[in-house]
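One protein chain is absent from this view; the other protein chains keep their places.
So, subunit A:
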Amino acid sequence: MASVSLQLISFSEQISQGAEARIFKAQVTSDSKPVLLKHRFKKKYRHEALDATLTKARVAGEARTLLKCLKAGVHVPQILVVDASEGILGIEWIEGQCVRKLLPGGEEPEEGEVDPPSTGPQQSLDEYGLTIGKLMELIGAELAKLHKADIVHGDLTTSNMMLRHPSAFTSSTKQDVPTELVLIDFGLSFVSTLVEDKAVDLYVLERAFASTHPDSEPMFASVLQAYERALTAREWKAVKNRLDDVRLRGRKRSMVG
């Protein structure tokens, strides 16, 4: 018999496909909220035993980071299903939009997106009650929380950040913004106390901004400002200096591999 969680996938709608995994929108019970399933499918090009070990370790790693984030107060989706031996991670479905699509230049559908959903009228930042400046502040504050917990995302882009739609956002009591910035895709994340790793994390995001959104410099500068405000002067100085170094040499320090 096919595994139960694969059966769950067969009842679900595929949303997107990448090199590493397929994304589905599923429902665990008929009356519960939707779940996003990330299925790290079998890679035929790897030896079976190696594939099983890698897949299991990656699902486990991603789940552990998400739990660490939740405890640190970083906004991430909650975990709902884990079947590591099948390579399946199920997380909360976030109603909203990824940040890339809400900023200028980010409209083109991304590689792997199945049937770019013609979301009707383009959702705009106004709908989320935000300006670009305010959004950049949210990003900087969230990254500061992440790095303070010694978690490095490893793949920061505007595609890996989402805004909860105000209609689907209820929890907070401090209502200066009607939305919440949520970090997603911790597939490349790891735990590190090194300033180098945090600086590279920021550098990767800076490059992602530059390649996706026109006139990104002032935007990224406000991200850093908000990031700075959430850190102590000492912590910030260390990261800032290292970020300047990384900008000069690129993200690979050792120049090998």
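Basically, a residue touches a chain if its C-beta (ideal position, glycine included) is under 8 Å from a C-beta of that chain, and two chains touch if they have at least 3 such contacts; residues count from 1.
Following the convention adopted for this analysis, contacts and distances are computed from a predicted model.
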{"item": "Listed names \"EKC/KEOPS complex subunit CGI121\", \"ATP synthase mitochondrial F1 complex assembly factor 2\", \"Trafficking protein particle complex subunit 6b\" or \"Exosome complex component RRP41\", with the criterion being the UniProt name of the chain not displayed", "value": "\"EKC/KEOPS complex subunit CGI121\""}
{"item": "Candidates A:15, A:52, A:82 or A:125 - the one touching the absent chain", "value": "A:82"}
{"item": "Selected residue (touches chain absent from view) among A:28, A:52 or A:125", "value": "A:28"}
{"item": "Hidden partner interface residues of subunit A, rising order", "value": "1, 3-5, 7-8, 10-11, 28-33, 56, 59-60, 63-64, 66-67, 70-73, 78-85, 90, 145, 149, 171-174"}
